[in-house]
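With one protein chain held back, the other chains of the complex are shown just where they sit.
Labels run A, B and C following the written order; every chain starts at residue 1.
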Amino acid sequence: MLRKESPIAKLGHIAAHTPDLEESIWFFCDVLGFQLTEQTGNVAHLRGLRDWEHHTLSLIESGQTGVDHIAFRTTSQEELDDLAEQLERNGDDVTRVGPDEETGQGEAIRVEKFGHPYEFYYDVEKPDAPEGKQSGLKNRVYGEHLGNRIAPRRIDHAHVQDSVSPAHAAWLHEELGFQLNEQYRMDDGELWGWWFSVTPLPHDIAVHRLAGDEPSMFDHVSFHLDSLNDLWEAANMLAEYGIEPDGGPGKHAITSANFLYVSDPASDLCIEFFAGPGYLNFEPDWETIEWTEKDIGGETSHQWIGAGSGWEGLAYSSE
Amino acid sequence: MLRKESPIAKLGHIAAHTPDLEESIWFFCDVLGFQLTEQTGNVAHLRGLRDWEHHTLSLIESGQTGVDHIAFRTTSQEELDDLAEQLERNGDDVTRVGPDEETGQGEAIRVEKFGHPYEFYYDVEKPDAPEGKQSGLKNRVYGEHLGNRIAPRRIDHAHVQDSVSPAHAAWLHEELGFQLNEQYRMDDGELWGWWFSVTPLPHDIAVHRLAGDEPSMFDHVSFHLDSLNDLWEAANMLAEYGIEPDGGPGKHAITSANFLYVSDPASDLCIEFFAGPGYLNFEPDWETIEWTEKDIGGETSHQWIGAGSGWEGLAYSSE
Amino acid sequence: MLRKESPIAKLGHIAAHTPDLEESIWFFCDVLGFQLTEQTGNVAHLRGLRDWEHHTLSLIESGQTGVDHIAFRTTSQEELDDLAEQLERNGDDVTRVGPDEETGQGEAIRVEKFGHPYEFYYDVEKPDAPEGKQSGLKNRVYGEHLGNRIAPRRIDHAHVQDSVSPAHAAWLHEELGFQLNEQYRMDDGELWGWWFSVTPLPHDIAVHRLAGDEPSMFDHVSFHLDSLNDLWEAANMLAEYGIEPDGGPGKHAITSANFLYVSDPASDLCIEFFAGPGYLNFEPDWETIEWTEKDIGGETSHQWIGAGSGWEGLAYSSE
Partner (left out) sequence: MLRKESPIAKLGHIAAHTPDLEESIWFFCDVLGFQLTEQTGNVAHLRGLRDWEHHTLSLIESGQTGVDHIAFRTTSQEELDDLAEQLERNGDDVTRVGPDEETGQGEAIRVEKFGHPYEFYYDVEKPDAPEGKQSGLKNRVYGEHLGNRIAPRRIDHAHVQDSVSPAHAAWLHEELGFQLNEQYRMDDGELWGWWFSVTPLPHDIAVHRLAGDEPSMFDHVSFHLDSLNDLWEAANMLAEYGIEPDGGPGKHAITSANFLYVSDPASDLCIEFFAGPGYLNFEPDWETIEWTEKDIGGETSHQWIGAGSGWEGLAYSSE
């Protein structure tokens, strides 16, 4: 499945609920090193040091947990309008979000697909870093010398799971124009995982298959670090705070990227730190790489290097 | 100058002349760690460990030095055909390259623009690494454990200079659809440098201004390394071989990337090793960053970190 | 237990048996990047890139596996002679090793203590790297640009286990003058691990307690790498060769150093790669750091970062 003309430019942000905004801000900003762009009422807007948009991670204090929406930015306002029309034409229930509803963002549309709350937008603010936190480098948002020893740089990808993932994957490809870079096929002949992108990243969104009776779920949002050293510092940071990682540090076989997973104690939102290299895929004629259980379920495990996480490996292969 | 619909997918390769192919192969493969894909007659085809295409650097033994062509890959065969027509329509002298003329590559077109020999192609072979040099990771071309301590991974960008660079820059933007990510304006009000891309890289090609009487020239081709450690190993490698770098290790202000320059003693072709992070630019509404002499010609120099190179700095600012 | 006047200068080398010398050489030299100094008959003498002595790891082809001797270098020939006398005075059965018995080494003495085969020597050859493998840096043995992507630099420490470790530890301190840098005390009040040094390293030798009916054993010898990147490359190397590490990459709480364990498939000798920082201990009045189960057996585990190994953790705490 090659890349098609896609209305999508990039993954924009994830908005998640938290029962304790203060504790979530402590975890994401004080521990992990995210920057707080703006806090408005019960919503905190965060981003990485190199994120230009107003927010790439929003935390909404409410009585619940879970993801509020997964937001992709379109390549233009026209593409957003066309996408809204296209979705409605296909019978989707499209919710219009007014320009004042989400701080820092213009009008948007939302649609629930396969149990996942998608948002699409084009218009967004790109605020400068506050006075005193700016960089002397004009191509930097924040002065990175002020970052902590982790310093997440930019949003990388999202990862979702559901029991209807073949249909979900087809929709991402057919309707949204995502290219399928890698996939994982189980011994029963069925696909178990799809890694999709509209950018040269190994994936902007991945979909994994759940068993038939499990509800659709958001698994994690990933932020990119600059180096293996930063990833190791993140693991050290967590150990110092007595917070156990969900997995890693390690290196994935699929995507080839180094990882560390950790969940916010307050909201239970799982973050993956992704530290290069992975790969950049500039090929206009990419052929989807297929992995099988034999490739990564055998002696050299699904985990290319290091400690796995709960959702990795063959625990899922029995469905 | 925003990104437009572009027929170009990526920088493909650089072909350069060398008076001594054996010595050039020693330098690029034995010293710098490039992989030799294939040698056919007087041409050696090289690539980085993570380059999928047949070659990203070709060395042609001849009585001369200098670059033979700068090759960009189009997004499709149709785009290549359309581009050929468009160029001819504009009065350019387009040379057709037959599918058997350049090893590993199908038909292509060549055109000299502003004194630079451009090639465009779509059809290309993507050979596997030879038996015994493949990776267990399916998303890798070569097993990177077999790389030397530098291990160039992939072609990154090209850099050219000429005295007609404003017109050249306009052509890259208007005709080829490159986006202008960053530019450098001198105190006399004239632009001195342009950093263009069709990908999220900070640039796929940069153009610098020469004084009016200087001939157009190819400055360097850049290959990407994974880490600062690899860049440092490259500098160590050169010191061990008694080869003086042309500049670096250092960090550019423009592009924010770490660099090391070195020229092949045989061909005098200059290579820049580029080691992250720089930045990836996924913004559909990027506003060109403009740098001035005041920004980078003052106390904190054009060089953000470390040792400069001949073409850097204000030596060029007097024209 | 402070450092005393010690006759010991440093850990010198480990000599181990292997049933298949050729395969062991493949593993240590081709895979892990050790240098082969000299092969004499059934013995291969290896060292790291920055080891000055003739060998820091010897592999002896024989019908068996296991360690032949653990060799410490004394600070002088006189100290060696005095040590021999002292051991005999204490009733130890001291074996004299003639100057021609071990290639590259002068006369030595051997004594079995607590089930471990110790050797002490002073006189040793320090051969240059072979022509073409030397460094332009006079303070380097091998040109490190010729190392593979792991490049073990120097021997670091040895680790042994036995059921009489309290007596063993007392002997190392009282008779050999080792300083006890760190120790691990179990909830039953008994010590379980001792980290000893005569140098500023966190340890030159560690001793762990085995249950009463288990025979004394050699656990691993550790070699130092320069950086976390090298450690990661080691893990990648092993994955490419389909060799599963025994543990890691991770970071120890005790010693604070980063680690990766792997065993030679032929000899079963376990190597630990140790990549900084750990610490250097220059204090003349160091107070032994004591760790308890509460410190490192709880939520933040014995492993400070990453994947453990079989011999780590509380599996041993039940004795």
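Convention: a residue touches a chain if its C-beta (ideal position, glycine included) is under 8 Å from a C-beta of that chain, and two chains touch if they have at least 3 such contacts.
Quantities reported herein were computed from a predicted structural model and do not represent experimental measurements.
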item	value
Option from C:E107, C:D162 or C:D226 whose C-beta touches the chain left out	C:D226
Full-complex contact with the absent chain, from C:G147, C:P202 or C:G306	C:P202
Option from C:E182, C:D219 or C:E240 whose C-beta touches the chain left out	C:E182
Residue, one of C:H13, C:R73 or C:H173, that touches the chain absent here	C:R73
Positions on chain B where the hidden chain makes contact	228-229, 232, 235-236, 239, 242, 244, 248-251, 258, 299-300, 304-307
Those residues of chain C which, in the complete complex, touch the missing chain	9-10, 50, 52, 73-76, 122, 136-140, 153-154, 182, 199-202, 226-228, 253-256, 276-277, 279-280, 282-284, 289-291, 295, 300, 304
Residues belonging to chain A that touch the chain removed from view	135-136, 143-145, 147-149, 151, 227, 229, 233, 236-237, 239-242
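Note that only the chains that are shown with their structure count from here on.
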item	value
Same-residue or different-residue interface between chain B and chain C, half as cut-off	same
Euclidean distance of C-alpha centroids - chain A vs chain C, Å	44
Inter-chain centre distance, chain A versus chain B - centres from mean C-alpha coordinates, in Å	31
Averaged-CA centre spacing for the pair chain C and chain B, given as whole angstrom	47
Junction residues of chain B, two or more chains touched	136, 227
